[in-house]
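Structure first, commentary second.
Apart from one protein chain that is not included, each protein chain of the complex appears where it belongs.
As written, the chains take the letters A and B, and residue 1 is the first residue of each chain.
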Amino acid sequence: MVTPVLECQGLSKQYGNFYALTNLNLTLDRGQIVGLLGPNGSGKTTLIKLINGLLVPTSGLVSVNNLKPGIETKKVVSYLPDQDYLNEWMKIHDLIAYFADFYDNFSAEKAYDMLRDLNIDPAHQLRTLSKGTKEKVQLILVMSRDADLYILDEPIGGVDPASRDYILRTIINNYSEEATVLLSTHLIADIENILDRVMFLRGGQLVLNATVDEIRMEQGKSVDSLFREVFRC
Amino acid sequence: MLGKLLKQDAKALYRYLVPLHAAVVVLAVFGRLFITQSADWSDPSPLLIIYIIGFTLILVTMMTGTSLIIAVYFYRNLFSKHGYLSWTIPASAGQHLASKTIAGYIWLVLDYMIAMAAAALFLAVPSIPWSEISDSYSEEMGFSLFTFLLILSGIAVVSCFCGIMSYYVAIAAGQLFSNHRVLGAVIVYCVLTFLVQIFVSIALFIGPNGFGFVITDTLNASDQNITWGVQYIQMMWRIGFASLIEGIIFYVITYYIMNKRLNLS
Partner (left out) sequence: MPWTLDNDRPLYLQLMERIQMDIIAGRYKAGDKLPSVRDLAIDASVNPNTMQKALSELERNGLVHSQRTSGRFITEDREMLQQLKRSLASEHIREFIEKMKSLGFTEKELLALLSETLKGDE
């Protein structure tokens, strides 16, 4: 019986009177590429922060490899936040050195290969890069780790279509039966084809947890269409 | 892991603190060479007074600046957007706090020492009759000026720990608010400093040999064999001890908040 890579039991997060997440229950197995979908404010970011130990639950449990978020889970979770979070004054070389220092499963070689593929000069400081290039660098750093769970929050948002393809190809290429990728995004149509499974979050609750094939066969429509239906304004 | 964190913290701090302190030292050297060395101390000109006040201000700015830089770094590295990196590397809250405390504390102590050295550079000129001052001091206090400064430094080194922890605990406490966390931290800091003053005063006055009783009695000091010096030393011990206790309490509170109450925005 292989341990699920992620488990949430009765997970809730409350801010004052506001429930960002209510009684979330889910189990994620390894070897999947999963889409975490929902409108703004649905609790996606809250869930992601809880998995990473950046927030503490109000009640319930969240575990990675059956462990509570902590040092051991941070070693095996590779997280790409949906915002700038790195020191802008650092050169890309420095960032790679930093990641190599703090993460045993980080491959500098892989990072440099990907930078070369995308024609990014590692001698540059982050602050001199365009928004799109910065995002690519952040993604490269995250994907150069050999993790059990990759959490990518809007990885293709501000990126041009060609780079978008490269990023999706990288995610597929990185695929392993031991690891799971959790992708949170608005651009559903673009990534549908690489997803095994999707989870819809609305108002802090899980309203759908199904494989893409199930949705297409049982509902006869794409995940993108279903999403628009479920979340019609 | 702790070593790695320390390396990063030290690097980040010295980028600002080394230039700052180097500049002040250079100013002290200039001041000595061009102002104080050749000044007439028996009949000080208004300009000299201004220079002395100016230099004191520079020292104060340097020390305030150092504290601010250390406190801001603690906040930025752990609780701003950079927290997303700090808290996803496999380091525990305890390791983060230990690293920031050690790095900050060392710099605060260095800062104090450099301030003393700069002041000495500036003022230890032959034209000031230091040996006379020292002698009359020894008569009054029962120990030399040098010893006095040594004790003062010792207490300062201890209170640096309390100082740094008071910044950290205020910042951590600010995180307990859902909004306006920086404002919260500032308010907590002010309240805390106020409480610390009260605590120190209590520590000074209570108990046997507490100064609440002695000070009223010092009017009859000549009746007793207790010199000012001894009283002074006892006072310093109490302040130092109180600072240490406070520092430890703040450390524990900060650790608890970082470990159990982290809610990164």
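The rule is simple: a residue touches a chain if its C-beta (ideal position, glycine included) is under 8 Å from a C-beta of that chain, and two chains touch if they have at least 3 such contacts.
None of these values were measured; they are calculated from a predicted model.
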(Q) For the full complex, can you list every visible chain touched by the one that's not shown? (A) A
Q | Chain not shown: contacting residue from A:E7, A:D101 or A:D196 | A | A:D196
Q. Any idea which of A:S12, A:Q32 or A:S163 touches the chain not displayed?
A. A:Q32
Q | In chain A, positions touching the absent partner | A | 31-33, 165, 168-169, 172-173, 175, 189, 192-196, 212-213, 216-217, 220-225
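Operating definition for what follows: only the chains that are shown with their structure count from here on.
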Q) Hey, how far is the Cα centre of chain A from the one of chain B, in Å? A) 44
Q) In their shared complex, at which residues does chain B touch chain A? A) 4, 8, 81-85, 87-92, 178, 260-264
Q | chain B-touching residues of chain A, taken from the complex the two chains share | A | 15-16, 49, 52-56, 70-72, 74-75, 77, 79, 81, 83-87, 98, 101-103
